[in-house]
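Yeah, one chain of the complex is gone here, protein chain that is, but the others are all in their spots.
Chains here go by letter, A, B and C, matching the order in which they are written, and residues are numbered from 1 within each.
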Amino acid sequence: MPVSEIPVSDLPVSDLPAPCAIDIRIIEGDFDPAAETAALCAGRTDIGALVTFTGLCRDEQGALAALELEHYPGMAEAEIARVAEAATHRWPLLGVRIIHRYGKLMPGERIVLVMTASSHRANAFAAADFIMDFLKNRAPFWKKEHKPDGTAKDWVDAKEIDEHALKRWDQAT
Amino acid sequence: MPVSEIPVSDLPVSDLPAPCAIDIRIIEGDFDPAAETAALCAGRTDIGALVTFTGLCRDEQGALAALELEHYPGMAEAEIARVAEAATHRWPLLGVRIIHRYGKLMPGERIVLVMTASSHRANAFAAADFIMDFLKNRAPFWKKEHKPDGTAKDWVDAKEIDEHALKRWDQAT
Amino acid sequence: MKLVYFAWVRERIGLAEEERELPPELATIADVITWLRQQGEPYEHAFGGAGTIRAALDKTHAKPNAAIAGVREIAFFPPMTGG
Partner (left out) sequence: MKLVYFAWVRERIGLAEEERELPPELATIADVITWLRQQGEPYEHAFGGAGTIRAALDKTHAKPNAAIAGVREIAFFPPMTGG
């Protein structure tokens, strides 16, 4: 039976008491990182560090015409929210914004945004890194590659390295 | 004698052969992270991951009226360039942009920007994190805090944690 | 039971979703998969062919031995490749 014995890695949990504002959107159109930054920081002076990760549609030497991103509506939002909440319980964050696009994306286009704010940089870096690792493993999105010749369309395989990346988060912070 | 026996941590080096475009600016005025992103990514489809760190002037519960940043012109650019180059030799990066402001900054204002681009996210995350650690330890900037009552003006002490952060980079990548 | 399929699981079966009356003796996700493989070649291709399949119960990740009692929607899909 080909069903995976371990569907996804369990999210690590911890006991930090102060979850912060979390904003998650799954959208088809593009987003504006500058507008997200402005929304997250508006009227605040307690944020010392802001880490923004942007994932882009990457063309490997002309081998990609477009990416098609399929997702599981409802579950995508819920899973990303779980990952974001786990991050807010693990690090003292002051804000989290995550956007993931679906649909057809051309090389160079933005796919995903993860933005974490904290008083200090180490927490913001770790939280954004953590969120991306778990988002890739748990959020129900699937990429299909469209080739330039218009013929082959292949589903992207999940990378083992992505599962290994999760093991970094097993130790205490 | 109070002179530090170890002025700054030596930058780790490695042998990656392909340094990328590095853009460094030391400026008094504000900067626009969106314009920096656009400049770094313009016309490219090989970037899969972009990590942007923004350091902000943080007010600790109304205790800060403003920050005054003094710097050593010439050396500031040179030291940040050394740190950025070390990062490009350690990770396969596709672009690095670093901006550091000086002068008087109000709470909520941007102080520093570190932007790293790579094919894959792990390299972009590690490089931005590394650059911030070494920038804080090596780049000749000094912060003075202006208090709301207008009286006390104190130079910010260097944090031991910043030097400890550097030890993370001693091991092989 | 509502069954939903994504990515190549959807393509192999030829359906994005369907409503199925499951035999009452099916207790777990693994049982459902064993039963689906007997529902024709497309299902055998999806669930018996190459590739790892994961499952979710009511939009929450679940392991093959998870009980399906009380569940309204079972999803089948390959390992995720978002981000």
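In this section, a contact is a pair of C-beta atoms (placed from the backbone, for glycine too) under 8 Å apart; a residue touches a chain by one contact, two chains touch by 3 or more.
The shown structure was predicted, so the numbers you read here are calculated from the model rather than taken from an experiment.
Here is the thing to keep in mind: the chain we left out touches B in the whole complex.
For the options B:A66, B:A84, B:V112 or B:A128, the residue in contact with the chain missing from this view is B:V112.
When you scan B:I27, B:A63, B:A78 or B:M106 for touch with the missing chain, the hit is B:A78. On the side of chain B, touch with the chain left out of the figure occurs at residues 1-8, 55, 69-72, 74-76, 78-79, 100, 111-112, 132, 135-144, 155-158.
Here, only the chains that are shown with their structure count from here on.
Chain centroids computed from C-alpha atoms place A closest to the centre of all protein C-alpha atoms shown.
Shared contact sites, meaning residues of chain C that touch two or more other chains, fall at 83. Residue positions 55, 132 of chain A each touch two or more of the other chains.
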